[in-house]
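A single protein chain has been omitted from the complex, and every remaining protein chain is retained in its original position.
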């Protein structure tokens, strides 16, 4: 099918699905919304796959928007992101059928297909106006989806305000950057931007503005504050869509504008990206490793993974700027592969967290546990996702982190001092991130699903309906496919890199069973690792099967009374050593309340211990900004006194100023 | 000979980092002794390489001052005071060591132009001296006890001396330089003695000196 | 460090030569016995002897016996003292927590028949009244060689 028809399919099904969801009653609504979302996703995947297969598409529809035309251009880079978003949407749509069954709100359900359609179309945009309009549509629809459950929990509103503010601040930065770009280039189509001849200063200003904007969408520190709030509060299919798909559009923007439209640029741009990525990765994983809210943990893990991706892209851009295309293309390919892998496992994990939330009403790891016997399928599938997210073999996250490390390590020979300082630190950051990531997901899986339940809600959990399990199974299968055969993505990644003129350099990786890098020595075989583990495991099981049968016995409690579930290690206690090690960075707040007996102050009635780990970046940076905003608001509010004449006068004044400026500059 | 030079420089760097890792002030003083001896050995090796008798004299002076005299004074201060450990540095030890890694990288990167200017065995080792200076500063900034402050100064001074040895080699001015720096040092040691007066504050936590401001 | 080295050199080997072993041992565990010690209400006399049985002089470890931290890891429960009311249930639990094949060694006269505590109001009974006992070591307290002899009977070394 051609890309054009697939995109039409996206729009048509999204429209029909939205109307259908509005029209149906609460019983069938989730089904309609879910199926149409999945349908939109299927068409997105189709469009993306044909673009990755080498097909190109470009179409201009004049006068669809006021003062501008709509241009749709799909190349391999767009195709990758269309396919990624489409894939996530198929799974999230299927999941939604069971998840929102009977209680999905009309707005929330009808907007779901529209959200997906907007996301799929953003990378297909071919000029500035189209891009910005679609970007804004996506932002608004996602905002409404975040707010879908605001009647149930007041915290949703807070998250919504943060998300709205941050996403629009980001939009302003992108808007400024792209409008400046278009005005200097003398045309707003991407082709015109690509051919524009701009001064380095202008280009740098554009890049920094755009990077800030896209960075906030990608959840980059310090613009990440919306992410750990909005992702937990949104309904789980929406969380999955936002965390696995939407944040990737920030990456798309950086690649499209930085490497394609601006055509590379000086080295410090990419050093900036690298540093921002490294800081985000470390900060994200540190917060995730001490988080006790399962969905918040996953949100911070998104910041971490986007950080790793940006670190790869930054290092790749840096090498490309130095003229080392082999490493440049390898590192950017590593970033893209990690983006795909992250989309796979993060979808799975958010859906798993959604199933837990639906079954128990809990996101608090400290109160979960024991789900392995109550929700065996969900537990196993979440385990697959956690393995991938921890970047351990045979999960899919391992391969892309391996690629990233290979790229970083091979940068040293022939490097100058900047690279020689940056690369070891980058390797250290990636390694610490990987190590803490493992601890994070051992905590999430071990305290959330294993052992005995720590609360009545967890004890009463029931396995999720079949459609939800099926959707998660699909996600797990995608992860497994990516894990086993990353080399098969080689041709597609090569085509994507061809869309980026400054890093274009043949195919970065090849091979079948063994993944080999081109240009530098390095090979790995995920299949052989998996097979080796399987054979060795089988050998062990067969060899030791003889002997006495297994016996179940009470947990050894040193002979004392039966161990209470309250004596189990919780997520907080699991993370305690890490909290202590990194207390200079995390600054946890401890609260110990000791209640004494009324009769004697020497006898203690109860001890209460609370620990809170707040986001320190947020606490340090945002209150001053908010305070300044409040002050400004207070000043501006003096302008409004309700008098119509005052408003008219302001309007007149504004008009005069604009005219004067136009008159002076023309 | 070159290997020996590198070995000594490695030892200097290692002992500087160990100052960050150890908490017992007596162990830190012992490390300073080691450093003094290594610095003397450095001067001696350079004397051998450059056939300079003056450097031999300097070496003897350095060992006498840095490995014998100053540590003795420090030990006396330690014995009279009641603080045997650097209990709570402003930056914890783990972070200090990671910061040290960064500072050393910085020293290497920053002194690259210098190394490229005249790539000899001595200049190759200059980053070590610079790193010691940075680490000394770091100790000054992050440690609370008055004695740790002196240790920081000494580290700084050792770093300057090492750099001077490595860069200027056999220039006679080195003697002057070394002496002048050590005069500074003696002044600082006297400051330690006055620090005992500050026991009126109940300790030598120099953050307490802020109170004098009011 | 130098001091310690000097001491190691001057001390040399303090373990006494292994005495001849009398009779054949239990063949189930063959050469390796992990021991979990349970104090079921002892006066701590036996504990001191057990401690020195695994000290350098008698060195119980050379016969393949080793003290472990959990009954799950153990083959042998080394029980001392008359079983008090409070310790009867924990002792049963410890026995249950030990994987089969397992052996119980009752160490000391109290463990055998409650000794001087017989009839005490807090005493539940001898070890044999609570869990099945395989080997009894007599004495109040038994000397380390006797304890080791019992363990050697189990390790067969």
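Think of it as A, B and C in the order they're written, each chain with its own count starting at 1.
In this section, a contact is a pair of C-beta atoms (placed from the backbone, for glycine too) under 8 Å apart; a residue touches a chain by one contact, two chains touch by 3 or more.
The rule we apply is simple: contacts and distances are computed from a predicted model.
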{"item": "Options \"ABC transporter ATP-binding protein\", \"Cytochrome c oxidase subunit I\", \"Propanediol dehydratase small subunit\" or \"Formate hydrogenlyase\": UniProt name of the undisplayed chain", "value": "\"Formate hydrogenlyase\""}
{"item": "Among the chains presented, those that the missing one touches", "value": "A, B, C"}
{"item": "Contact partner of the left-out chain, one of A:155, A:373 or A:630", "value": "A:373"}
{"item": "Contacting the left-out chain in the complete assembly, out of A:56, A:192 or A:420", "value": "A:420"}
{"item": "Contact with the hidden chain (one of A:392, A:477, A:585 or A:617)", "value": "A:392"}
{"item": "Candidates C:29, C:53 or C:77 - the one touching the absent chain", "value": "C:29"}
{"item": "Residues belonging to chain A that touch the chain removed from view", "value": "289, 369-370, 372-373, 390-393, 398, 402, 405-406, 409-410, 412-413, 415, 420-421, 423-424, 427-428, 430-432, 434-436, 438-439, 442-443, 445-447, 450-452, 513-515, 520-525, 528-529, 532-534, 536-537, 539-541, 544, 547-557, 563, 565, 567-570, 573-578, 580-581"}
{"item": "Touch residues of chain C, complete complex, unshown partner", "value": "1, 4-5, 8, 11-15, 18, 29-32, 34, 56, 59, 61-64, 66-70, 72-73, 75, 97-101"}
{"item": "Where the missing chain touches chain B, by residue", "value": "6, 10, 13, 17, 21, 93-95, 97-98, 100-101, 104-105, 108, 112, 115, 124, 127"}
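The working rule: only the chains that are shown with their structure count from here on.
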{"item": "Arrangement of touching chains [line / ring / star / complete / other]", "value": "line"}
{"item": "Chain whose average C-alpha position is farthest from chain B's own", "value": "C"}
{"item": "Whole-Å gap between the CA centroids of chain A and chain B", "value": "48"}
{"item": "Inter-chain centre distance, chain B versus chain C - centres from mean C-alpha coordinates, in Å", "value": "57"}
{"item": "For chain B, residues contacting two or more additional chains", "value": "none"}
{"item": "Contact set on chain C toward chain A in their complex", "value": "38, 70-72, 87, 89-91, 93-94, 96-97, 99-100"}
{"item": "Residue ranges of chain B touching chain A (in the complex, touch as defined)", "value": "91-92, 94-95, 102, 105-106, 108-109, 112"}
{"item": "Contact set on chain A toward chain C in their complex", "value": "548, 551, 553-554, 556-560"}
